[in-house]
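Below is a structure I'd like to ask you about.
Shown here: the complex without one of its protein chains, the others still in place.
Order of writing sets the chain letters: A, B and C. Residues in each chain are counted from 1.
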Amino acid sequence: MKKIRIGQAGLGRLGKTHAANLAFRVPGAELCAVCSPVAAEIEFAVNELGVEKSYTDFAQMCADPELDAIVIVTPSTEHPEHIRMAMEAGKHVFCEKPLAVTVEECRQVERIVEANPHLVFMLGFMRRYDPSYAYAKRKIEEGAIGTPYLVKAVGVDPDCDAESLLDSGFVPRSGGLFIDMASHDIDLMRWFIGSEVTSVAALGTVVKHMRFAEQGDVETAIAQFTFENGSLGQLHIGRASVSGYDVETEIIGTEGSLRVSPIPAKNRTTILNSAGAVDEWVRNFPERFGQAYIDEMIEFIDCINTGRAPGVNVYDGTNASIVAFAGTRALKTGEIVKIDY
Amino acid sequence: MKKIRIGQAGLGRLGKTHAANLAFRVPGAELCAVCSPVAAEIEFAVNELGVEKSYTDFAQMCADPELDAIVIVTPSTEHPEHIRMAMEAGKHVFCEKPLAVTVEECRQVERIVEANPHLVFMLGFMRRYDPSYAYAKRKIEEGAIGTPYLVKAVGVDPDCDAESLLDSGFVPRSGGLFIDMASHDIDLMRWFIGSEVTSVAALGTVVKHMRFAEQGDVETAIAQFTFENGSLGQLHIGRASVSGYDVETEIIGTEGSLRVSPIPAKNRTTILNSAGAVDEWVRNFPERFGQAYIDEMIEFIDCINTGRAPGVNVYDGTNASIVAFAGTRALKTGEIVKIDY
Amino acid sequence: MKKIRIGQAGLGRLGKTHAANLAFRVPGAELCAVCSPVAAEIEFAVNELGVEKSYTDFAQMCADPELDAIVIVTPSTEHPEHIRMAMEAGKHVFCEKPLAVTVEECRQVERIVEANPHLVFMLGFMRRYDPSYAYAKRKIEEGAIGTPYLVKAVGVDPDCDAESLLDSGFVPRSGGLFIDMASHDIDLMRWFIGSEVTSVAALGTVVKHMRFAEQGDVETAIAQFTFENGSLGQLHIGRASVSGYDVETEIIGTEGSLRVSPIPAKNRTTILNSAGAVDEWVRNFPERFGQAYIDEMIEFIDCINTGRAPGVNVYDGTNASIVAFAGTRALKTGEIVKIDY
Partner (left out) sequence: MKKIRIGQAGLGRLGKTHAANLAFRVPGAELCAVCSPVAAEIEFAVNELGVEKSYTDFAQMCADPELDAIVIVTPSTEHPEHIRMAMEAGKHVFCEKPLAVTVEECRQVERIVEANPHLVFMLGFMRRYDPSYAYAKRKIEEGAIGTPYLVKAVGVDPDCDAESLLDSGFVPRSGGLFIDMASHDIDLMRWFIGSEVTSVAALGTVVKHMRFAEQGDVETAIAQFTFENGSLGQLHIGRASVSGYDVETEIIGTEGSLRVSPIPAKNRTTILNSAGAVDEWVRNFPERFGQAYIDEMIEFIDCINTGRAPGVNVYDGTNASIVAFAGTRALKTGEIVKIDY
């Protein structure tokens, strides 16, 4: 079977993960080219991953007739333009989230994707491909919990990374906690409930690392949501989880509930010591979602091969962004924000 | 050591529990008298519990010079008047929650209690005496989680009791889900955070038993709270927990978190069968809090004996009620309700 | 209802627990008298528990016509003689385990009990009355796991008590780890499997506290058992559990398994801190089995009142002892020991 030939743009931390997966762990994919303005990143791809072609210019890579698909892991602000260039060059596109940094740009990308129905477009909401989240979705579809009507989501980054994040200068240009942290949780909520968010109320606080306040952000936020179909949602996001990377989701239905990683254990080993029975936690998102990053690419390749539409589409990107923006406004104003699409 | 002689008013379901505990399981207590308008209840107390004196009139029991203390388990609307009569008769008082059904009456009870500083007044927020909640509080006081800043509470009655509740006619006169179900959770939130609630936003829905809507109530509600000290709270209450009686609480602090009964297991026995590993849940609040009902009475007796103030005072009753009323208004109006004390 | 009037002999650590339970927590029981050669123990009973009569001579207490029942918590070597004296005086008897320290004496006690069929005799295998063990037994009787055919038992004392135990001088006269620690586990195995042990092979070691070897004992032992009905058993006992008091039991049947306290959590509170998710363990047997000590006495009183035979009888005491002795021999000889009854 012919392998799908891929060119990837962006080789930062997450870019390296995607590139290594494409090079080694995704059957049917061949990482043929990379594009980066950073020489060391190109070198990494050539030497460590055996990539043959490299580009410093995104347009040039799109023009490469040998490539079937482009994987975009460039800075968020460049996503819309890169998606447009790649699709206009006739390439299938996988783009890391977020789709764009404004709703207007999200809508523009929708138009581009709609104009190219023969091309696969997939957005990187990789949690949907995590074995446990995928299993939860399947159980819901099988009716295991009846009709879902309440979803609770927790997404908190490890406290031990907070100070270096504050040092990095990223916080003031992150768009705020809601934009930066909540989009995966919002996507999961929409996906599990099967309906769109219609309102959001949010509250925030800074307790531990006061620099979050100095840098114009909050450390912890909670929010509650209504959905078009009458369902409800609760969210807790933050940057100061003492135990490790904390991503938990509960979906409550008329006949039962599902809890995904209620304790995000590092692995299957429990330690019994003088403290008691200790389950260590996953350290960070690469450890927690390592398999999901592989499995979403397997999905992307399979969609290209079969012509099937991927599980995550362009509208998922737009709508998650709309909710994240609304949540940000709710957090800033202290008011309940209604959402129109 | 002289036993504290107790007269109890009210012998409904919970009244029977209190009476049996006072008769058999609370060292230092002697259940000397009961008061009820129901002959069968009096008979139960005399025959099963060996109580010697019985009254049909509350005032007469208060006049009994042999009694040291009165335990009030009468209907909520009668609490303020019964508290007043008992304290004016010079008796220590234990009163089941709620303190009263209006804020004005709560304030009146405060005045009565303040006028009798030599008498013990204790309100029945028994969860504080549950071994696990008491342990959680102690750990917080020891600094185990640093400064608490977010509390999440879940309190959902078993789904298998919903239909008989709807048949009973209680729902329309219950005051609504928030009044009926949330006061224990609100008390726990205030207790763990150590600060008063300043605002609440709430959402509700009916999904499974549509009669809750017909009877003017919701089946499930969520809410979020701000506290005077900047802390935040999330609440989920309802009447349709499929697995059993569901009471869970998480307190999140700067150095760690505590989770009380994240799975409210029936006991220490796990069943492994073709479904997998199954932890059955507690069936209802008497099963979950059986020991707490004993331990709160042990506290009451100890406070009488030592002159110590009990852990739950009259202001806890007022403030939990104020928040429950505000939550009810938030649920009805869909608006954020600010709270003044 | 007339209370059962009890005289208790022995007021050591466990004796105090029993006495306090009888005085305060066992409906229908009245602790009327105690017997002890130690003046301070008598004082405790009189002052703290309000006991009216006290004896220094066991025979005199047995002669007290006001007493219905005798509770024996005296040293193990005195159990047979005390049982005999009490039953010959026409008293119901509750005796702490072990029944006796030789099989011959166990048989003698059997004769005494058989000669007094109108009197209740109950042995203190309190674990059977622990809510979780009792629940497991009920589930088995209901067929939840089909036919049980393998039982695994763990009983390990906390490591933090090992050094004081070694200092106490008790180890050399304890009869060895098997006699001292295994009898509860052996009783549970027999009870759950519903058949008698027919062989045992055992192994022991000392790794941490070398003084166990110096004092002629082992620190840890494992054993495997065959039962008359073809079932099998695995046992792990010891004195050096680092996490706390460790009692775990698994019963495996043709249709499922039951695990009782696979993690012997202190309570329902889980701590999340930088170590991960931590479940603290119960500290010792009084904490783990506090309710069981009460519930076995409730059973004793109920048997007296109803004429019902108690769940634990004299043959349970003999047979558990026989297996413990066989296990001790297996441990010493390194050979498989066959058991005849």
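The criterion applied here is as follows: a residue touches a chain if its C-beta (ideal position, glycine included) is under 8 Å from a C-beta of that chain, and two chains touch if they have at least 3 such contacts.
Because the structure is a prediction, the values reported are computed rather than measured.
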| item | value |
| --- | --- |
| Hidden-chain contact residue, picked from the options A:14, A:89, A:179 or A:271 | A:271 |
| Contact partner of the left-out chain, one of C:38, C:59, C:203 or C:309 | C:203 |
| Touching residue (missing chain; options B:126, B:242, B:260 or B:326) | B:242 |
| Contact partner of the left-out chain, one of B:137, B:152, B:266 or B:288 | B:266 |
| Touching residues on subunit A - with respect to the absent chain | 1, 20, 23-27, 50, 131-133, 135-136, 139, 144-145, 255-262, 264-274 |
| Absent chain, residues of subunit B that touch it | 242-244, 263, 265-266, 272-281 |
| Absent-chain interface as seen on subunit C, which is shown | 146-147, 149-150, 152, 201, 203, 205, 207-208, 220, 222-224, 226, 230-232, 234, 236, 240, 242-243, 254-257, 262, 334-336 |
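Convention: only the chains that are shown with their structure count from here on.
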| item | value |
| --- | --- |
| Farthest chain relative to subunit B (centres taken as mean CA coordinates) | A |
| Touching two or more other chains - residues of subunit A | 242-243 |
